[in-house]
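What you see is the complex with one protein chain gone and the rest in place.
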Amino acid sequence: MVSFLLILFCAIVFPGIIAKTKAKFSGRKGASILQPWFDIFKLFKKGSIFSTTTSIIFQLSPIINFVILIIAVLFIPFGNKFPAFIHFQGDFLLFIC
Amino acid sequence: MNTVILVVFVLSWFTFVFSKKQSYWYIFLLELALWISTSYLAINVLISGNEYVSELISNFYFHPLIIKIDKLSAFFILIINFTSLSSFIYAKQYLAPYLKEKSAFNFALHYFNFFMLNFAMLFVVMLSDGIAFLLAWELMSLSSFLLVIFESNKPDIIKTGIKYLVQMHVGYLFLVAGFVIVYAVTGDFGFEGIKHLVEKTPLIVGLPTNFWIFIVFFIGFGIKAGFFPLHSWLPHAHPAAPSHVSGLMSGIMIKMGIYGIIRILFNLPELNLSIGIFILLISIFTGVFGVMSAIVQHDLKKLLAFHSIENIGIIGIGIGLGVLGEVYHQPVIAVLGWAGALLHILNHSLFKSLLFYAAGSVYIKTHTRNLNKLGGLIKKMPFTAFAFLIGAIAISGIPPFNGFISEFIIYNGFFDGIKQGGLAFPMLMMFGILALALIGGLAMFCFTKAFGVVFLGTARSKEAEHAVEVAPSIRFAEILPIFWIIIIGVLPVYFFNFINSILQERFPLFEFKQLAISNSLKWIGIIGAILWLSIWLFYVIRKLILKRKKVIYADTWGCGYTAANPVTNQYNASSFAANFKRIANPVFVDLSSEITYEDKEVFPVKKSYKTHVEDKVEFKFIMPIANNILHYVKKIAVLQTGKIQDYILYPLLFIIIMIVLTVLNII
Partner (left out) sequence: MNALFILLFAVSIFYFSISVNVKTYIRLLGFQGVLLFLIALNGLHELSYIHLIFIALETLVFKGILIPAYLLNISKKNKVTNIKNFKARRKMKGFYLILTTTLVFVSTIFLGNLLKNDFLDVKIFSTAITAVLMGLIFIVINKNITIHIISFIIIENGVFLLALAIGNEMPMMVNTAILLDLFVSVLVLGVFFNKLTYHFHNDSTDILSKLKD
């Protein structure tokens, strides 16, 4: 459980830190560390454009992608003390697939 | 039950008196009786655990005809019956467009042969006596041949059918040879005889005799199953056959070859290392070859046929693992290998028949199997697209479906194997894992291509543009396998236990409950369920969010320019695989033409370009031999005078010579 929360937390914060560090090194001021958060909120406000050639697959695939990532996160252990949320023999294989 | 089987067999001969539509329902009734009676026997065997042995006819060729159902046979009987059921339901509407052009006799013959194929397959798994088994085997080949040539007015289909028939008989020859060898050694004609082979046999060319006996059987059964150098009938016969027949043949008939191999292995008194390594290596070749050839095809059904070869490879890898586990006395590995192979047989019969049905639906609505003429069908045939997608995901071995479960079990067996000591064994296991991973990845690539080109994008021809959804009965036939694909994906542990109960016969002392993998499978099932639920949940959430937003639909590559043609600007079957084709050159012969430009050509004129690939084994190995034989056979044709008298004279002379030679004690 700990690892699960940790991974979710890192996923949200890390891109901001990276962008900030890059900016500092190149001598810019850079965006706030929370910039990814702002992006997400902004994107939620927008509508969508679909091509007429695309189909339901096009709309479904981001969802499936997201869900699979979330589930894959459940498998990742964090160090020795905190085992993954779900673990069994051969879970590595499921993770890869 | 025995009387039902016999009566149904006799009644089936009366199909020919019925009209086109009646004959379907007549055979359907007979099939129903056959399915119920045999499934009843099979389920009884599975529940009670006792073998069912019964005498069907007391005096059949000087021997009684005895049917014997053990758990392995029962397992196969259930798969055969289920696949035939969905295939037969599918057949009704699939054959509807032919109602005008084909006569009542053609239809009756087709349905009759369908019944015979089902009947023969059931008997193949129920008989253990050699001659009766070979009879059923032959009946299976003949009836499937007649099914394949349903569209016999097309000359190339007849040619393909005859190719198929010839190859089946080459295999038949090896089977007869195998049984005769066993008979010569043990005095028992049939599978029982194999049990009585001696354990420690003398070496021939450095390998035990049992290995060579196995090889003879392997060639015989392997032609039916489509193992690597023996596969060349498969990619021709499946596209030629009507789709329900391809589904039935690919789904279960080629498994009869696997059944034979498993039966031989279970009956051999001693499995040795050479057999295990042989099966593992040839299966790896089969799998990799199958999927590599599949990627470059543009005929949808040919592509699926190559995938059958690939899946036979995966099943073979499982069997090889099982044999190796037994040879090294590692029951856990052996059980995982066998269980994976058996479960994959079940899985493949489900998703492969489903894929063929979906491909057939595309074919009857668009009249083409060429990928480069299809496209955008998901909007016209949403259900077919959905069915194909599920089949594609399942066959690629991606988690929430059944294909993953069997591959997972085999993978686990390999990983267990690496943990064991020694050098050779872990090396083999590593090799197996790599091959399996390669096959899985390439299969996913191939089905991305197939699904993307056929169902997504824009239609590439008029036929594809005007396609409509198929009839409800076809959809129902597709739902049947989909149902089990999802169930196996979500509740794998029950199916694993079911397979284990079959293997209990083979490993009576083994504690199946101690397998750690059952726990894993339970989790996989739970995760599958979570996946389904959360996808649905997120889809609903997204719908809710988008409701209040502006949603626009526009042309791809539009960008304000109206003359753009989305048809030519999309990937097609050849371009998708173009990169891969360069890597995979060793497995096929590329006959594509190339575009060249003249020096003086300032403005390019209209060019045409053709891509075409041939199977290397067939093109470089089988065809030259066949041509040589044909050359000599033509010289013997002098004897073909065209007069009946002459033809009768030859056997007459032969008989007289034989009698004289016998009397003179020369032979």
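Per-chain numbering from 1; labels A and B assigned in written order.
The rule is short, and it goes like this: a residue touches a chain if its C-beta (ideal position, glycine included) is under 8 Å from a C-beta of that chain, and two chains touch if they have at least 3 such contacts.
Note that this is a predicted model, so its numbers are computed, not measured.
> Counting contacts across the entire complex, name the shown chains the missing chain touches.
Within the full complex, the chain not displayed touches B.
> Consider the whole complex, including the chain that is not shown, and state which of B:F16, B:F60 or B:F285 touches that chain.
In the full complex, the listed residue that touches the missing chain is B:F60.
> What residue numbers in chain B mark contact with the hidden partner chain?
Residues 57, 59-62, 640-645, 648-649, 651-652, 655-656, 659, 663 of chain B touch the chain that is not shown.
The criterion applied here is as follows: only the chains that are shown with their structure count from here on.
> Report the inter-centroid distance (CA atoms only) between chain A and chain B in whole Å.
Measuring from centre to centre gives 41 Å for this pair.
> What residues of chain A sit close enough to touch chain B in their complex?
Spelled out, the residues of chain A in touch with chain B are 44-57, 59-60, 63-64, 66-68, 70-71, 86, 88-91, 93-94, 97.
> In the complex formed with chain A, which residues of chain B make contact?
Residues in contact with chain A: 376, 378-379, 382, 385, 389, 397-399, 404, 408, 411-412, 415, 440, 455-458, 516-517, 519-520, 523-524, 527, 530-531, 534-535, 538-539, 542, 545-546, 549-556, 558, 566, 570.
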